[in-house]
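This part shows chain A:
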Amino acid sequence: MTASLELTDLHKSFGPAKIIQGVNLSVARGERHAIIGPNGAGKSTLFNLISGRFMPSSGEVRLNGALISGKKPFEINRMGLSRSFQVSNIFTNMTVRENVRCGVLHSMGYGYSFWRNIGNLREVSEKTAHILNEVGLLEKGNTPAALLPYADQRTLEIAITIAGGAEVILLDEPTAGMSHSETDRAVALIEKASKGKTLLIVEHDMGVVFNLADRISVLVYGEIIATGTPEQIRGDARVREAYLGEEAEDAA
Partner candidate 1 sequence: METLVFALLNGVIYGLLLFMLSSGLTLIFSMMGVLNFAHASFYMLGAYLAFTIMEGTSFWIALFLAPVLVGLVGMVVERYGLRRVHAQGHVAELLFTFGLAYLIDEVVKIFWGRTAVNYRVPELLDFPLFTLYGAQYPAYRIFILFVAAFMLVALWYLLKKTRAGLIIQAALTHPHMVGSLGHNVPLIFMSVFGVGCALAGLAGVIGGNYFVTDPAMAVQMGPIVFVVVVVGGLGSLEGAFVAAMLIGLLQTSAISINASLADIFGFLGLGPHTEVGEITIASMAPMLPFLLLVLILMIRPRGLMGEREV
Partner candidate 2 sequence: MTDMTATYAALEPTRAEKFRQRTVPLILFAVVLLVIPLFNPSRSMVTLLNHMGITIVFALSYNMLLGRAGLLSFGHAVYMGLGGYFAVHVMNWVAEGSGFWGAVPIFSMPAFGFGAGALAGAIIGWPSCRRSGTPFAMISLGVAELVAAAGFMFDSLFGGEMGISADRMGGPEFAGLSLGPVDEVYWFIAFWTFIGVLGTYAFTRTPLGKLSEATRDNPERVEFVGYNPQRVRYLVFIFAGAFAGMAGGMSAVQDEIFTPESLSLIPSGAILIATYVGGIRYFTGPIMGAIVMTYMGSNLSDYTVGWLLYLGLMFVGVVMFLPNGIAGIVYGTADTLRAGRLGEVWQSWLLRLAGLALIATSVITIVEVAFRWSEGYGEVFEPFGLHLGTDNPLTWALGVLPLVLGVVMVMKAAKGESK
């Protein structure tokens, strides 16, 4: 069976700076895979390479066996890969419902349609409401997105990401800046939303990572130094040395 997401010898340099230096990674279908690593390790760059925001300098990315490196973000999205952003990247002048609806539209086959009344698209409205309900923002559906509290904006970010029904979901630090209780709620949401899907997540909160992930990869200076189950990672001497330190014990 082909892997859901397959990175082969991926490199990315900005001028002389080599940010990603030969990453190989295979994420199986239905797997929840976390990427951890110190600041500046290249985690966000890796996401940008996978989602088409950056072009790799060399190497390839495959989604369900199909080559996606070199394609534009919207093409990759249409092939079933969706991502969220570390800094909330929402449509601030629209309501919460309209935000999610933008995420739903293309997957429902409404392309660039200009001959339909958006209010009459029943499936779209229902799917939108369904997503809103799933993430718990249904009550705030008519609030302008810019007026949402921070944690809700992060949730909306996830809602837009999953709205299109992509099979592979990339989440970039979904709980960054959240309080404990907010983090717990976000983790529950991610668990629910990623059921039956492939999830790749970058996260700093080790509690979240070890709770959520089936497997973990450790990225240091643009290279993956270890990949394995949470137990294996916890036991890996190199990882402890390079990165985890005390945090692993705290999380355990």
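Candidate selection criterion: all candidates are chains of the complex that A comes from, given by their letters.
Assume a contact is a pair of C-beta atoms (placed from the backbone, for glycine too) under 8 Å apart; a residue touches a chain by one contact, two chains touch by 3 or more; residues count from 1.
Please read these numbers as outputs of a predicted model, since none were measured by experiment.
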Among 1 or 2, touch partner of chain A in the complex: 2
Touching residues (chain side chain A, partner candidate 2) in the complex: 51, 72-74, 77-78, 82-83, 85, 89-94, 97-98, 101-103, 105-107, 110-119, 121, 125-126, 129-130, 132-133, 138-139, 141-142, 160-161, 163-164
